[in-house]
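For reference, the structure I am asking about is given below.
A single protein chain has been removed from this complex, and every other one stays in its place.
Now for chain A:
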């Protein structure tokens, strides 16, 4: 029996959310303090939800694994946040933002959810400005906007290159205000390790205090998961080191369906992997593609000479460079969407033209020399310099680049010790954002009653691919403006329930299971560290469940991951003490979950016999190597149901995606 009821309200698209709000049940103000809500994760989604729910009068208990909610990984987002304000008068509207987002997701997201996202986007900007978020302004004092890839209007609001930071600090200040009022009880350095279900409803969590090691029971009338994405399954990614899937995975094992796990966004402009000791990948802002040209050597001898350090890229003549994006996609060139740019880089590197001098050979150039020349000549004209020397042109052009991207160039130089004004930047795609996640209905409720999932942790709004500046939008939309309404509808039945006791058999059983796992890890005394297994998993995922997938590779991956899983449980070693801070133990719990999820990702990728967005199958490509979507057979959400330890036994439920308001088209960037 399928339990997938998306609960999308009837009626015209533009009225769905309003009508739904008008008819949902409410909890009256004097009853809200009879209700406890747990929020797991305090990034943009969790922080904004916790603050809003507390302000409404509920008792909120918020949990994060960091030492402060201000450190959630939302803080690292750079570019901006979209909103259909049409301040620039260039024809933007709720409908256009909705349309761009659906198209950007390769027609694999839900119409009603995406429309609601576009609809509330304008309120987000109002809210954040009122909170004192210092967005970029024009000289007249009004808000400034940028344009972002794949979009024909200027709708992106920004705070320098630190938009995520400023939005998160805005949410954190709202959280701080409620902590000060005693309405939020904040649990820093705590990690949720299990969900507790009582009589079929989510009624609490088991958490570990990461400082004392104590296993704690926390009860509530509803549990909100806002724990972010699962990109760290690949070990190397742009995610923060601690980002993990555990909260989402634990509720999956307790009955929540996990949707579209194979949808992973690979970002094209990261600094390449330098060596085997690397822990983390750093993103160079996508905005650089506006001014940089991407190339690899045209002749394979030159690529080899570069890798051996015998040739410098600046010494390769322009006619011996292969500007492969401009060659393959003349209409969009270097500004093709993230998935297209990433695959094209992989294709060149796989063909032997990669330039990084390590074992991987993975790397292409992002070159600013053309832009420096062009802007230098323009500036010379502006300054009335006739017949400028080459040096003058270079200096003026460099000054222009510096003004626009200076901080990114400094950051790049700190990391690589190369001066990108002279030598082109080296870049390569890296795992960035996960569009899959826990399946939720229109109310953001999972298939477990009382367990809600918001932000990157759910699957709902980005389809198979995510456009720039849309993740921040979804996090805040869910937390500030959607969940606080929809959760009230659920909680309205709970005003007479009273406090949920933590001494019930359900809590006993959940705690015992965690305690047993702790004991196992502390006494297993195997041969290998947790990272050893995590890296092994990451290697399989990147090579076989990465940018290009084949049925054979995916079948191998499923088998290999299972082997690593078995080896992990037989041979993992966690030194130290469980009764105190033990970061190896924290990692062991997380990697155990990544190993299971990784297998499901491969299984989902194998079942989806088409290419779409971040999921590319070599056996479903056009003769030119472009993605071939299959709308007839795969226009659905794949929602997986857990069936016990053997991940291969998970069963898939399908939610058909119905497009009533837009025409489904093939994406082409030729």
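What we mean here is this: contacts are C-beta pairs under 8 Å (C-beta built on N, C-alpha and C of every residue); 3 or more make two chains touch, one makes a residue touch a chain; residues count from 1.
Keep in mind that, in the parts below, contacts and distances are computed from a predicted model.
Here one chain is missing from view; checked against "Tripartite tricarboxylate transporter permease", "Quinol oxidase subunit 3", "Succinate dehydrogenase/fumarate reductase iron-sulfur subunit" or "Lactate utilization protein", UniProt names that protein "Succinate dehydrogenase/fumarate reductase iron-sulfur subunit". Residue A:583 is the one among A:583, A:607 or A:658 that touches the chain not shown. The chain not shown here is touched by just one of A:115, A:135 or A:324, and that residue is A:135. The missing chain, though absent from the display, is touched by one residue of A:326, A:347, A:378 or A:531; that residue is A:531.
When the whole complex is considered, the residue among A:27, A:97, A:120 or A:316 that touches the unshown chain is A:120. The residue from A:162, A:260, A:291 or A:611 that touches the chain not shown here is A:162. Looking at chain A, the residues touching the absent chain are 48, 51-52, 55, 66-71, 73, 75-76, 85, 87, 120, 123, 125-132, 134-143, 159-160, 162, 165-166, 169, 172-174, 176-177, 179-180, 186, 188, 211, 238, 240-242, 274-275, 277-280, 282-283, 308-309, 357-358, 410-411, 414-417, 480-481, 528-529, 531-532, 573, 575-577, 580-581, 583-584.
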